[in-house]
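The structure follows.
With one protein chain removed, the remaining protein chains of the complex are shown where they sit.
Then we have chain A:
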Amino acid sequence: MIEADSEIIKPEILKAYVWLQTSDGSIQQVEQEVAMFCPLICREIQSGMGSSKNYPISLPSRVNPPMLSLILDYCRFHQVPGRSNKERKSFDEKFVRMDTKRLCELTSAADSLQLKPLVDLTSRALARVIEGKSPEEIREIFHLPDDLTEEEKLEPIKNTMDDPRIRLLNRLYARKRKELKERERLKNIEVEEDRADERSVDDLLSFINGSNEDSKANRASKSKKKNRKRKDHHKAAPSNCTSTSNSTTASSDAVYVNKESNELDSMCSNPTCHGNLLRKPCNGTKLHDIEDNTIPPAEDEFDDCDLDDDIDPALKEKIDREVEDFARRLNSDWPERMQQILSLGQERRTLQLTTNGNGSLRIFTSLDQRRK
């Protein structure tokens, strides 16, 4: 505690100071021991910066002068080694009593300075703000726009990949959903009858072809899953559709997403036209798919329990696809995934996904860009 003594005896002569420059250009002089509490500043000092006014340490842009003074207050208190845990805790509690806007700014600033204890403290405070509140309250506090449609709020969350598609479809079919469902039910009866006939020639062939590719493509994925899917194919009517989805992942999703682009182009057209358009590549099961948004993500995979026979074949196809995504994710390498996640985190809208061998993902990106 030599510094403490010198504080009393010779206030400024023995203390070292560093110069810090914030994003707005202003330069501040701070006691070195206080500033050293921030790892980023510590490193800069060790590499020689900040010792004079001409060479100040330039702080990251997220640190503005009011935030800097708050952070320095924090550092000034905590860098003193002699304080008890109780003292530190009560200081911390008082310290985070500020409005949420400042809390967010402070979190951001502390993070850019790599001051983890302060980041944790403010994060916990923000979590306490969020906890127990209703969504409206949270939106009000943080000024979040209420930009999800009612349907979106009520529907189950899908896999991220599906997101723009679902949003689009919601917008299109929100009003007409009931009518469509009825129409679908009627069509279902017709389609199933049709399907029974069609399956005879082309579809069996493609099924056989599909299953050949299956063994190559999905070797990595669980064999159990594959077998179950094959069993399900026999059970379910549109076996050809599921098989096309099981074939090399890229192509199936390419096919699927291409249908999407078709939809997009004819966005304004009659929903029934849509249905017809979609029916071409794959026997109308798409419609059920689109309409019925209540889709269990992984029903097919975990099969030991009773399989609901009520589920549409279309749902099954959707499930298969999602299960494939899941399998792909399971089997992909970590570094690529981390890159994926990081880039996902950067911007959710324009996903710049690295090549993961996922043709579908690439197409997804372009789809998204096209929308913009």
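General remarks:
In this text, a residue touches a chain if its C-beta (ideal position, glycine included) is under 8 Å from a C-beta of that chain, and two chains touch if they have at least 3 such contacts; residues count from 1.
Note that contacts and distances are computed from a predicted model.
The UniProt record for the undisplayed chain lists the protein name "FBD-associated F-box protein", from the options "FBD-associated F-box protein", "Presenilin-2", "Cytoplasmic tRNA 2-thiolation protein 1" or "Eukaryotic translation elongation factor 1 epsilon-1". The chain that is not drawn here is touched, among residues A:Gln21, A:Ser58 or A:Thr100, by A:Thr100.
Here the missing chain is touched by one residue of A:Ser47, A:Ser84 or A:Ser134, and it is A:Ser134. Taking the whole complex into account, chain A touches the unshown chain at residues 100-101, 104-105, 107-108, 111, 119-120, 123-124, 126-128, 130-132, 134-136, 138-139, 142-150, 153-160, 163, 171, 174-175, 222, 294-299, 301-302, 304-306, 308, 311, 315, 322, 326, 329-330, 334, 337-338, 340-341, 344-346, 348.
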